[in-house]
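With one protein chain withheld, the remaining protein chains of the complex are depicted in position.
Naming follows writing order (A and B), and every chain is counted from residue 1.
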Amino acid sequence: MSAPAYREQSSIPLEAVPPTEPSYLDGGGLMGWLNTRDHKRIGIMFYGAVLAMFVLGGSFALLLRLELLTPDRTIMDANTYNRLFTWHGIVMVWLFLIPSIPNIFGNFVLPIQIGARDLAFPRLNLASFYVYLAGSAIVLGGLVLGGTDTGWTFYTPYSETTPDRLFPVVFGIFVVGVSSIFTGINFIASVHMLRAKGVHWRRMPLFVWSIYATSIILVLATPVLGLSVLLVGLDHVFHLGLFNPASGGDPVLFQHLFWFYSHPAVYIMILPAMGVISEIVPTFAHRRPASYNAIAFSALGIALVGFLTWGHHMFVAGMSTIDSGIFGILSMFVAIFSAIKTFTWVATLYRGDISFNTPLLYFFGFLFLFMFGGMTGVAVATQSLDVHWHDTYFVVAHFHFIMVGGSVTAFLAAAHYWYPKMFGRLYSERVGLLCATAVFIGFVLTFLPQFLLGNAGMPRRYYSYPPEYQWLHVLATGGAWLLGFSVLLAVGNLIVSLRYGRRATANPWDSRSYEWLTPSPPPPHNFPETPVFDRGPYDYELSQEEVYARAYPR
Amino acid sequence: MPAPILGEQYASLDRQAVTLRFGMWLFLASELLLFSGLFVLYAAYRSMYRHDFVEAVHSNTMAYGTANTYVLLTSSFTVALAVFNIRRGALRAAMWLVLASAALGVTFLAIKAVEYGVHIREGALPGPYYHFADAATLGGNRFYTLYWVTTGAHALHVTGGIGVLLWTAWHVPRGRYTAGYHPRFENATLYWHFVDVMWLFIWPIYYLV
Partner (left out) sequence: MPQEPATNHLSVRAYVWTYAALLVLATGSWMLASVHVPGAVAIGLGIGAIKAFLVLGYFMHLAEEPFSFKLVIAVAAVLVAVFIGLTALDPLTRPALPNP
């Protein structure tokens, strides 16, 4: 592992990629960034904001894990603890995970991958950034005012009656949702209408398929979230009792409304991650995907079937057993698509010419953790088993295996994979590999014990617990701090390399995907001249020289 | 008259126009899902309080609801004619038709306001403020709470739609739209039609059945 393992970069003379004007990073001053229409600059601005939210949400987690080191009070009282796990969920779900890959990497890479000069609606794109900032500010303002202790799920009737400042928090989430909808509209319109000549639907890079599928969910599910949180807010302020049994309301109805969005929301979090993996695996195996269609269409399958499964969050809430049964069966179907993707990725590696770089190491972490998370998902989708596991640490472990072991791992993979393209630099490969390993170890130490905790009966969101659970909690807390530290180190590597990293060429990974046809970093209009797209993005039978010669014929 | 600006990501003005309309339809789909939650709540509560809901529907002010249906349908007609006219280059006619639709929208809101006054006087208010004698049941309370939230949300969208129509009409004499290129004009009318379509479902469930 001491060899740098970058595909030797000088195989393509720089002149093969036509020289051009300055990169998108230069020029315009501060206003040139704040008032930009450039999807790449908007992606970078999201990068800064989203990473800040990640650190914030992560800090809440580290603090609450400290509290859980001992069975009773460790560093805070129960009320604060309840607030912390609520804020951890709210910040991580809406201010970090949902925007993360789509608004950073989707924004930056998708237009280039379809051969376009920008997204369909550049000003809407900028608006999505400012609306996200405004929504985040309102949410964080609500948290500063004391926030709420309802859990990120805002279940009624407690969310109606809690004395806390609920309204700013839910209103902020509503506003952030508007940003999501703008993003989804922009991506779908761009994929339909802006593909360059030669980029047919089945010649698009697979990342585009996954962002497209994600955008369907963004556009169609988010409004229901907007409605549900607004209704909770109205209920809270005006005591309408919409979901309060005392007024004839039904609290389970709130859960139907909430989870109709929040289940597809988890696919918003994992589909882009899968898209990243679908780019990384062919690149570092130097092989085309074992089945392009399997990955492309399973993304659509996840997006659409994912809408039909929300009731599996409510098996023990009082929902009818018939409805539960239907939701349980539908939930099993969704897993099939994920399995198809997993097998296809592994099959792509087989007989590949593998370069063992940091992004691929993150993929291996992703593979194992996503598999565990996915299989335990099928397990909790089984009504009879979920009766035992619901609201325990088993479920917490399941979704963190997917959201952290899956999505965050893929986010870090994307951060490293597209780093040379975005910034024109290379990071330290050694530190990258080390952090990828440490993140994996830290993760496993944090969340594997939680499966055991949950199965042994430890409920989630509990401040205190019987002493026999302590050793598992201590393991989890140790793992969490290792995980946090490793992530910070990984990000630190990337930040330091902005200044001190070696310069990158157009295609350090020897990929065939279209974004590597542009210089690193790209010019403002993405391509020095629009390339000729007469091949697919995974044509590893062609050499780099052939690829560039065909893209930029002289 | 300023020429329309072609974005660098578009190959032609036509493509830009189609894309703008497509984006609008995507937005309308999201608005449909926004309202759908309110229909879901209606369906669920109606299945829980079937008899109370039927009684509450019959206690509602049908005349006002029906008048409003005719008003909105007519405003949809005028705004459709506006697009017809702008496509053939009759910009002035298009502008007046849009203004007519906006005026009908205001009429809708006026009728709604009077109707809300009736509800308030009768005590058919949402949640804890409910004391309507003609449907003095838990189910009646649920019905009217949902009624206020749903028609309130709809009225907000009507208000927004009126603003959009006025903004559009304002820009006609300023040369923003031409016979050959006017996607934003069409998008404004699409939004207005959507507001009408939502009412086509709100009206029967809250007034008729």
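The rule is short, and it goes like this: a contact is a pair of C-beta atoms (placed from the backbone, for glycine too) under 8 Å apart; a residue touches a chain by one contact, two chains touch by 3 or more.
Values in this document were obtained by computation on a predicted structure and should not be read as measured data.
Novice: Looking at the whole complex, which visible chains does the left-out chain touch?
Specialist: Touch partners of the hidden chain, whole complex considered, are A, B.
Novice: Looking beyond the chains shown, say which of B:Ser76, B:Thr145 or B:Thr168 touches the absent one.
Specialist: B:Ser76
Novice: Considering the complete complex, identify which of A:Ile216, A:Ala504 or A:Leu517 is in touch with the unshown chain.
Specialist: Of all options in A:Ile216, A:Ala504 or A:Leu517, contact with the hidden chain holds for A:Ile216.
Novice: With respect to the chain omitted from the figure, which of A:Val55, A:Ile326 or A:Ile354 is a touching residue?
Specialist: A:Ile326
Novice: For chain A, which residues lie in contact with the unshown chain of the complex?
Specialist: These residues touch the chain not displayed: 192, 216, 220, 224, 245, 250, 252-253, 256-257, 260, 304, 307-308, 311, 318-323, 326-327.
Novice: What chain B residues would touch the chain not displayed?
Specialist: That gives, for chain B, the contact residues 3-4, 13, 18, 21-22, 25-26, 28-29, 32-33, 36-37, 39-40, 43-44, 47-48, 62, 66, 69-70, 73-74, 76-77, 79-81, 83-84, 87-89, 178-182, 186, 189-190, 193, 196-197, 200-201, 203-205, 207-209.
The rule we apply is simple: only the chains that are shown with their structure count from here on.
Novice: Please compute the C-alpha centroid of chain A, do the same for chain B, then give the distance between them in whole Å.
Specialist: One centre to the other, that is 35 Å.
Novice: For a test of understanding, state which residues of chain A touch chain B in their complex under the given definition.
Specialist: 111, 116-122, 124, 181, 184-186, 188-189, 192-194, 219-224, 226-228, 231, 234, 238-242, 247-250, 253, 256-257, 260, 525
Novice: Show me the residue ranges of chain B that touch chain A in the complex, using the header's touch definition.
Specialist: It comes out as residues 7-10, 15, 18-19, 22-23, 26-27, 29-31, 33-34, 36-38, 40-41, 44-45, 48-49, 126-128, 138-139, 141-142, 145-146, 149.
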